[in-house]
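Removed: one protein chain of the complex. Kept in place: all other protein chains.
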């Protein structure tokens, strides 16, 4: 069984895990999962502990936290604030887990293309985070208590700079010497439902092939020499994935309701998901139908989720930022 | 058989016609169709001649011209220029057909929301058309030969103004007294392929329920008192439509290639398209999956197609604009 | 003495009044002035009571309230909130003074060009005000207590629509039938200091020649048939006005400090301000130096002040909006 990341086309560990667990009909060896329900916010913690687990779901060994809040679509500003606060809390537990000291210097990298709305998450977060490094450099005596040294940059994308983001970031890391890199990126998921409603934090960095742009070299501890925490939000889905997920839902629907799914869905009912996806892609691709798509309301969604991430990071990184009122510090 | 516009969810006459013709297995009484292939631009002219034809495809009696150029996705600037030129030509034939005189005053209405990228087509076209009415009003003696009186406005959407676009336009028409209204709008189609690659011109105006926003009262000859030509481009598709069209493609694929479509697709193979769509929607809707989606590259696509329309209109409306070099007059 | 509006080139009653009072060396007959200092916000109320007063300062008979808060330049968010609250209060006193009932329907007009930053104030305010008219029209039973019927539109500028804003607004007023129009516009002042730090409210409407764009026909009670309250913020200054105001400051400086202003400034010291402005313009104009200019930081300034106005209006117009926390309701 081919369970490579490509075949399921998701950057979310929670989706890869769910999908493979369903294929094998149970828990995956080497992967530990924990789910917390926090009044409209579903938090899933996945620890990929062994190479075997990593191979199985096509994700690196490491810790993944996913926060899902379907209610974000309804512009619920209370839920937005709660999600930002939750993000701050989970992010802090990551910092502790990685033994990042309170005084550690942080560089935030906003990957993606500012001018392609569904790929503009990273640059939008960079615009909204509290940047302080220059105060520490230029007037260290005057920086208030409770602030950490933070810098932030959006390095652009290969197609518009001609240089791999990874190389640009390496150069900046060597000059500005942060102790930790946080990389923000837009992702692809396999479910329209999760687009713009889900935030993933991972301590594995950004690996080649992930994200919706071209980041062939990755941003990892090995490459940059400092730990890299990745924060991602799915903003696009392949059309073929929508079709496949829908057939999947139909199979589940008819199995549950009619026991006639064979009759209704024919062989589609028996193909494993990967085979079916191949079939769907075989049909769609030659016709130019297999595009990456995003919801019509992407402009508003991406602005909202960028604000949530910026607010959460400001509260997590600076003790002086009141974590009960995280939104007050962003634009 | 329910063939209402809603059930097939397309604003394109060419799709409604194609779909119904397939259902009934032949030409539709009361509808005349003509297809021209112009080196990468497919022009389809549909005349809905009778109430029977109108009922059958869920479109008003009138003339519809659709220009499809799949190559637009490849940023082929030569094709863009040719499409603008073709649009100018087809638009002129519309003007002649409607007996609109050369000196007729034109008001261009850009429907949609500037801040929602897939709905920003109308406002973007308005920004790029050549506006001349104020010269005719303020210094009529100094206007060069070959220009027509043109005004243009983007009236916003109900959700942000609180007023129906139709009411706003009525008010402006009464004050500015144009002889013809051209309404530009973003549409929904049933095929991802047609999104941002297709332009429809129709002499039927804008009717309630068409377009991707809320335009409940319509912009028609009856309401405004002057002829209304609508120009639309599909920029979004319902997720359920993508799924349904894909199953449709799979049915066609397996019928052609294997003769085993029954075996592979089960009952899906036998449902008519409308029944299948109901099924797909029944499964997707409760799960919040049935969103309107748009391609990831929408920002660039919509800018390109808005320029094509503005260029085509400038050439069609002003004799002084060189129709061999239409692009030189837009921004 | 020519004291026409043109010669002093300001849209602010407070500047026209100050300037003329200085010329004549005392209070102006027919004009009543009151100044309140509210901890960093200077509120000046000017009542132009007679035609004589109106002629003297080149402003219409009516009430003018100016709020100046120089601290706005320092991005003081506390001051921003206080100014919005003050605006709400002053605006409410205007409504009472004009006998506008609580249930009166309001149409907000955002004059100016969204794509010319210093002229984008009106469109930016329109984007941020709470619009409710469609709820009253479509589901009147479900509108909560404490909300008023509000609609809002940015009609564009003559150069891009080809139609006078005044005509467009007349058409919309006739169709949507508001009881009150509020017109927001960017203004010119004679002092760089007041640019983006000053808000003027006037019950006189918008008159030809005021504002920084071309609004030749005005928006007034006479033209629209309903009362018009104008809210304006100076965003630009003529270069020649900067020069003239500076010489003015130098004259004042040397008269105070050295008693040698004659010696230092020569005849400049003795020219009245109007003569000197003519002199400055005579020198600058042929050289193309007499442009309208705006501060380098205009993008941020205009966004901030648009938010203040939208917040203040939301609190003033809807009782349900908490006037102690006005900012929470804007974007």
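Order as written gives the chain letters A, B and C; numbering starts at 1 within each chain.
Note that in this section a residue touches a chain if its C-beta (ideal position, glycine included) is under 8 Å from a C-beta of that chain, and two chains touch if they have at least 3 such contacts.
Just so you know, these numbers come straight off a predicted model, no measurement behind them.
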item	value
Neighbouring shown chains of the undisplayed chain, as defined at the top	A, C
Option touching the unshown chain, where A:47, A:81 or A:167 are the choices	A:167
Residue of C:104, C:293 or C:320 touching the missing chain in the full complex	C:293
Sole contact to the chain not displayed, among C:21, C:61 or C:116	C:116
Of A:81, A:127, A:179 or A:275, the residue in touch with the unshown chain	A:127
Touching residues (missing chain, whole complex) on chain A	114-115, 126-127, 131-134, 149-156, 158-164, 167-168, 170-176
Residues of chain C (touch criterion as defined above) contacting the omitted chain	70, 73, 115-119, 191-193, 212, 236-237, 239-240, 242-243, 245-247, 249-250, 253, 262-269, 279-280, 283-284, 287-289, 291-300
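The rule we apply is simple: only the chains that are shown with their structure count from here on.
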item	value
Touch-based graph of the chains, sorted into line, ring, star, complete or other	line
Rotation in the CA alignment of chain A with chain B, degrees, nearest 5	180
Same or different contact residues where chain C meets its copy chain B, judged by the half mark	same
Euclidean distance of C-alpha centroids - chain A vs chain C, Å	46
Inter-chain centre distance, chain A versus chain B - centres from mean C-alpha coordinates, in Å	36
Between chain B and chain C, centroid-to-centroid distance (C-alpha), Å	42
Residue numbers of chain C (touch at least two other chains)	none
